[in-house]
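Of the protein chains in this complex, one is absent; all others appear in place.
On to chain A.
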Amino acid sequence: MTPTLTAARAGVSRGWIEMRQTFTNAQDLWNYFFPTVLLFFVMFFMRGSTVPGTNFSLGSRTLPSALGMTVAFGGLITMAMALATEREDGTLLRAKATPNGMVGYLVGKIVSVAGITAVSITLYLVTGAGLVGGLNLGDPGAWLTLGWVSVLGMVATFPIGAILGSLVSNPRNMGLIMLPMMGLIATSGIFYPITNFPGWLQGVAQAFPIYWLGLGMRSALLPDSMAAVEFGHSWRHLETAGVLGVWAIAGLILAPIVLRRMARRESGSSVAARREKAMQRIT
């Protein structure tokens, strides 16, 4: 077996170990349940509301949209957060000091973040399906769509998340990423259709993966008649695959360059300097 393959296999077991660790502490468990808790609140405030122009429950429309958001959140924020934190705490430097350690580290990160995202969307779907009606849960085609949208969504968002994580110099500056993220979620039609928004805002939303992840999930779980209230009165699967595909390709080209640059700069003294800074913050 070649050393790179050995490292990739070590990475898979690394990802698996890290994923299991998320079941053993309160912070990670809370992250799993957060989307569901959020859904409960949203459902409460949306009770009795319908999607404009239909008599379909707004809550039932929100469930798949927020599912798309959860995938994007996992790919962008969980990934970025992990990289920024582990760069500061010295995990990345450890990987750099190990032969092919960076290969193992990245494979491990992809496996663990994919696993964490899969667990959180499953949890969310199981609890959410009991909460709202009108979803296509019995249709195998729905699960197929849900599958490809999730996988493509992860491939589109993981590299971008990794790039963001490499650019943030300090995990406490994650707010710099969270704020625009929140803005993007608000304009991406997750909690409310954006068909009445100004045209330029619709354009901005449709340039990013969150809108398309929401749309893709709605296309999987909502009845086909609901496509009528989307842009072009269609689920636009081709466009969904196209935009997510472009993000995926751009990310896969850019991420290795940015990550390599970031890794090259890692050294014992750069970690020590960040430790000094963090210590000052504590005391």
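As a working rule, contacts are C-beta pairs under 8 Å (C-beta built on N, C-alpha and C of every residue); 3 or more make two chains touch, one makes a residue touch a chain; residues count from 1.
Note that in this section contacts and distances are computed from a predicted model.
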For this session: Refer to UniProt and select, among "Multidrug ABC transporter ATP-binding protein", "Oxidoreductase", "Cytochrome c oxidase subunit 1" or "DNA polymerase-3 subunit epsilon", the name of the complex member that is left out.
Result: "Multidrug ABC transporter ATP-binding protein"
Exercise. Quick one: which of A:Leu29, A:Met182, A:Ala207 or A:Ala272 touches the chain that's been left out?
Worked result: A:Ala272
Seminar exercise, completed: In the full complex, chain A touches the hidden chain through residues 1-3, 6-7, 9-10, 13-14, 17-18, 21, 24-25, 86, 89-91, 93-94, 96-101, 104, 266-269, 271-272, 275
